[in-house]
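Left out: one protein chain. Kept in place: all the others.
Every chain is named by a letter (A, B and C) in the order it is written, and numbering of its residues begins at 1.
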Amino acid sequence: MTSATLFSLCSAALVGIGLFGLLLHQDPLRRIVALNVLGAGTFLLFGAIARRGAVDGLPSDPVPQAMVITGVVVAFAGSALAVSIVRRLAALDALDGPDGPDGPDAPSSIEPSDDAPRDASARGSGDSDGEVGGKSGAGSTGVDDAPRRGVNGGAFDGRPRRSSIEPDGRASMEGR
Amino acid sequence: MIPALERAVELAIGAMLVGLALWSVLVRPRFASIVGFVVFGLLLMLAWMRLGAPDVAMTEGAIGSGLAGFLLLSAAARLRCSEIRRARIGAGEPQRARDRSPRRSSIVALGVGCAAVAAALAAAVAALPHPAPSLAPAALERLPELGIGNPVSGVLIGFRALDTLVEKIVLVVALVGVWGLAAEASWRRAPSVDPSPEIEPIRFLARALPPVGIVLAIYLLWRGATEPGGAFPAGAILAAMAVLVLAAGLGRLPPTAARSLRLAICAGPLVFLGVGGLGMGVARGFLDYPAGFEVLSIKLIEVLLTGSVAVVLLLLVAGPPEEAASANGMRRPEPPL
Amino acid sequence: MSAIVPGPGGAALLFALAVPLAMLAACLRASCRPAIFRCLGLAALPALLAALVDVGPDAIVVDPAGLQLTLGLDRPRAILLGATALLWSVAGWYAPTYHRREGRGGLDDRDGGSLAIAWLACLAGCIGVFIAGDLVSFYAFFALASLPAYGLVIHDRSAAARRAAGIYLLLAIIGEAFLLLGFVLLAKGSPDASLRISTVVAALPEAALRSQAVLFLLLGLGMKAGLVPLHFWLPLAHPAAPMPASAVLSGALIKTGIIGLIVMLPFGAATASAGVGAAGAAAVVGQSASGAIAQWASAWSAAIVAIGFITAFAGAGLGFVQSNPKTILAYSSVSQMGLIVAILGAGLAPAAATDSTNGPGESIRLVASCAALHHALVKGALFLGLGVIAATGHRRRRAAGVAMALLALSLAGLPLTGGALAKLAAKPIFGAGIAGALAFGSAVASALLMTRFVSALASIVGPTRSATAPIGLALPWWILAVGAFIVPWIVLPSATEVPRGAAFAPGALWDGLWPVILGALLAEGIRRSRTPLPRIPEGDIVVPLERDLPRLTAAAEGFAGALDAATRSWRGGGIALLGVLVGLIALALVGLLRG
Partner (left out) sequence: MSALAASVGTPSTAGAPLIVGLVALPMAAALAAVLLRRRAASAAVLLSAPILVGLAFAAAAMVLSTGSPIECVLGAWKPPLGIVLRADGLGTAMMVVTATIASAVALFAAATERRGAAMRGTAPGSSLNDAGATPGPADPPPGDHSGGPAEAGGEADGGGERQPDAAPERASATFWVLLASVWGALNLTFIANDLFTLFVALELLTFAAVPLVCLAGTPPALRAALRYLLLAMAGSMLYLLGVALVYGSLGALDLSLIAELIAPGTDSAPRGVLLLALVLATTGMLVKTALVPLHAWLPPAHAGAPPQASALLSALVVKGSWFVILRLWLTLGEVPGGRTVAFALAALGAVAILFGSATALRQRSLKLLVAWSTVAQIGYLFVAFPALVAAAAPTLATEALRGGMLQAISHAFAKAAMFLAAGLLVERAGRDRIDALGGAFRRMPIIFAAFAIGGLSLMGLPPSGGFWAKWLLLQATIGVGAWWLALTILAGGVLAGAYLLRVLRACGAEAPADLGADRAVVAAPAAAIAPDRLRTAIVLGLALVSMFLGFAAMVPAERCGVRRLLRSEPITQLDRPIEVLPPPSTPHGAAEAAP
């Protein structure tokens, strides 16, 4: 049982654990941790293969090592970007939006939030649903997520989240 | 060491690695999971040493567990704050979907699937051909052309220079992506690491450690040509020192739009690209170093790369620029748990 | 690109295509749409000219990488092009006045702009289909002819028009899909990369996937020609369109399906290959091979004849119970197309290959195209006539009524009319057996239906008792009506070797007359006996289809919704990723073990 085979088995285990953690957790940070475990497992496999390719002058093959160094830096960049998105979502208090929470109760992608036709006059300065593209169109759910708030992470509006059926375009919600 | 003892040590390291990985994935509190991951990263350094790859061990230690660990811990702290703030306001948030225990059947399905993938991988690795094909001899034979002693640096800067160049640009693009996440108003402000100067040990370390770190980084950079080391570990260590200083609240980062900051970010890749392009004209092709000046050009690139890597890694850890301190209750996070 | 400098024939074809397309381009500017709409009648004249000029089958050959894209006209296609071009011109001349009088069209089409756009696009497509000599141009022009027809059908913006147009477009798109598969199978059979129709059809009998090719061709083209059970869009779409549009829909656009069948069915396949087989060195092998082909050809011949006659009788029967004259005419189109397809089917059988001068398949193609010519002119005249009658008061309708009656009965084969000539030409192809009897039965059925139509004419209410139709409607109609009687006499005798004299032989006169009388008496009898006719809604089987189609799509939507909901959550996506990974690994293992 040379060190190469031992660590290759260890890397296979880490890949399995990483995948399991990635797909098990809801909390995005836990997913990023699991992703890094998966990355570590992958790079350990490269290390084992490098070790197998050892030559009398070199304890291990330099080419996989170079690949691992590049891979580690790229994986870190990915984790940094992911963490920044999570921080941004936390600032917007929108971490667990419609497609965030698990389970089949996530509203299906088709019915829009405002079935009730509203004439133009009631739309006031800008109705939450009226925002173009980005919000209402986005999210594979056409559903309105938590009512809109100022982008600078204003305090949570203190009202239970609106169900997707009831239109929420009332003026009172606007102009926080 | 006696081979039997070596095997035992490696077995122990392997077992601990798998154990720690399982623990950090399965344990409930987020903070504990991240701490577990950091320890896992440090253990990984030992594994890489056993695999005869010191360069990778250093890089893994500095970036894989050091900076990544700090990044995750600070993010966990921030999330903790926003959750406390939401709980404090008494949002009456319906039981958060996150706590609803996922259905048992889907967990089992995931577990079995992952185990199958791991088993397939293990079987494949066992079936790898025995006189393992390797590029080590070819690398050793062609290394003198580059005038470098350390084969890993040779591959990184010489034989597979394009991968390193593109990877640098990946870092810069990721940074631009991170800055793009800032709110519109604060896009131009300075990114910052959450300072907590009130903690005495951090302040002490922020004063004592950086000089050592800088010397070590320069040593690694300089000796990188022949001994394990090189641009990446050196850059990572410099970034770690800078994070330490910022965490102690002793310094401030310039705003994102600052010309000096952007120049530092782009210096490494631009010079690398320039020297590579020069190779088209002078030497035998793109990314080939002019005959006789390999050592000089490689050294120039390595130094600038180290600087750029350090700055970019630091800014990636600092994350997108936040609003002015006063406007956002989150600036003064309660001490993390 | 090989020489694409067209000879005189080629220039005529290009000019015929260029005029409608140029007018269509001019319609892009909103201001000149009314002008274009007024001179809609001119658009098809170059095509009429091209049909008269003797243009060879290979007028223009573009040969990128051996594909041999060709434009050209042989005799059957020239005959049909001429007929449809005449119909398009007259209907084009008719349309502006009709539009002004009826004031039809949705809010935004007072000036007939959107009708002009749809009209010109369909015209260009229709011309293109007749002159296309290879699979790709045929498919392109076929699409250009069928999709813009949506604009013609929906023109009145009424609820019925919208429903009819929606159903029409859905079926047109499905038809295009089947046609594409048919063409791919045809192209796969042909030895080299050439997509020329003649080479591809010649290679069809020996092709490996010949039955599938014929099946999908029938599906694609049959849907356009209104063969049962894919006919139900026709009685909905044609009545919903304004009168000139109905005339061209029923008269010309339906023929794009027929010309497809005429050109692409392998007539005389058995005899041709038998000849080759016998002459070939491996005579024995050739013999058994051509035997199989003959057997294959006769099987398909029987099938197509069956479809043809089922459509003929179903069309007549369903039409008989309708009350709206336009719907009756639409069902009559379904019935007549069924008859023509029956002729084609009968012609497919090896025995039917008459030893006429111009090759085995050619005579059948000519007979079918002449029958189609006659139907195009008569049906066009009938539709336009309806417009004229609607515009004239009761007292002034005598002349128009008589003309309409004659036109209607000519469809049933009234002696001395084009219909009789067509029947005479088709008689040898059907032979004496069951096909002959069925042909005779269909003549009676047509007579029945047409008498019902003539009696339904009375129900049309004119504006005032003594109003006369404006010249803009009456003149083009009279020209077309007269043409419907004269043109067959000019074209048919030379095309189908039926000597003019034969039509006057007493035997032929009587053979032609008594089915018409029988049909008329039957219809009159049913009308007088006031037996309650079953109420079948327009488009017959579409009503049940529309009712339980939602149930079918509901199942599909249910599945799609479930898959969507399952994969949208993170956990679902994760299980999907693992499922794909483990599934592929397992399949790889299986593939590996199987070696």
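Basically, a residue touches a chain if its C-beta (ideal position, glycine included) is under 8 Å from a C-beta of that chain, and two chains touch if they have at least 3 such contacts.
Computed from a predicted model, the values in this text were never measured in an experiment.
**Student:** List the shown chains that the missing chain touches in the full complex.
**Tutor:** Result: the unshown chain touches A, B, C.
**Student:** Just name the one of B:Leu79, B:Ala206, B:Leu244 or B:Ala283 that touches the chain not displayed here.
**Tutor:** B:Ala283
**Student:** Out of C:Phe37, C:Trp119 or C:Phe178, point to the residue that touches the absent chain in the complete complex.
**Tutor:** Touching the chain that is not displayed is residue C:Phe178.
**Student:** Could I get the residues of chain C that touch the absent chain, sorted low to high?
**Tutor:** The missing chain touches chain C at positions 1, 63-65, 67, 69, 107-108, 136, 139-140, 143, 147, 166, 169-170, 173-174, 176-178, 180-181, 184-185, 187-188, 209, 556-557, 560-561, 563-564, 567-568, 570, 572-573, 576-577, 579-581, 583-585, 587-595.
**Student:** In the complete complex, the non-displayed chain touches which residues of chain A?
**Tutor:** So the residues of chain A touching the unseen chain are 15, 18-19, 22, 28, 31-32, 35, 38-39, 42-43, 45-46, 49, 52-53, 63-64, 67, 70-71, 74-75, 77-78, 81-82, 85-86, 88-89, 92, 94, 97-100, 109-112, 119-121, 123, 125-142, 145-146, 148, 150-152, 174-176.
**Student:** Kindly note down the residues of chain B that lie in touch with the hidden chain.
**Tutor:** 120-121, 124-125, 127-129, 132-135, 138-139, 141-142, 144-145, 147, 158-163, 165-167, 169-170, 172-174, 176-177, 179-190, 225-226, 255, 257-259, 262-263, 265-266, 269-270, 273, 276-277, 279-280, 283-289, 291-295
Quick note on the criterion: only the chains that are shown with their structure count from here on.
**Student:** Draw the chains as dots and join the ones that touch; what shape do you get: line, ring, star, complete or other?
**Tutor:** Contact pattern: complete, every chain touching every other.
**Student:** Which chain lies at the heart of the structure, taking centres as C-alpha averages?
**Tutor:** A
**Student:** With chain centres defined as C-alpha means, what is the inter-centre distance between chain A and chain B in Å?
**Tutor:** 19
**Student:** What is the distance in Å between the mean C-alpha positions of chain B and chain C?
**Tutor:** Here the centre of chain C sits 70 Å away from the centre of chain B.
**Student:** Taking each chain's centre as its mean C-alpha position, how far apart are chain A and chain C in Å?
**Tutor:** Chain centroid spacing, chain A to chain C, equals 56 Å.
**Student:** Mind pulling the residue numbers of chain C that touch at least two other chains?
**Tutor:** 571, 574-575, 578
**Student:** Return the residues of chain B touching two or more other chains; collapse runs of consecutive numbers into ranges.
**Tutor:** 102, 110, 113-114, 117
**Student:** What residues on chain A touch chain B, complex-wise?
**Tutor:** Of all residues in chain A, those touching chain B are 1, 3-21, 23-27, 29-30, 32-34, 36-37, 40-41, 43-45, 47-55, 57-63, 65-70, 72-81, 83-88, 90-91, 93, 95-96, 100-103, 151-153, 155-156, 158, 160-161.
**Student:** Looking at the complex, which residues from chain B come into contact with chain A?
**Tutor:** For this pair, the touching residues of chain B are 6-7, 10-11, 14, 17-18, 21-22, 24-26, 30, 33-34, 37, 40-41, 44, 47-48, 50-53, 55-56, 59-60, 63-64, 67-68, 71-72, 75-76, 78-79, 82, 85-86, 89-94, 96-98, 100, 102, 107, 110-111, 113-115, 117-119, 121-122, 125-126, 128, 132-137, 139-140, 151-152, 154-156, 159-160, 163-164, 167, 170-171, 174, 177-178, 181-186, 232, 309, 313, 316-317, 319-320, 322-323, 327-330.
**Student:** Using the touch definition up top, name the residues of chain C that touch chain A in the complex.
**Tutor:** 561, 564-566, 568-571, 574-575, 577-578
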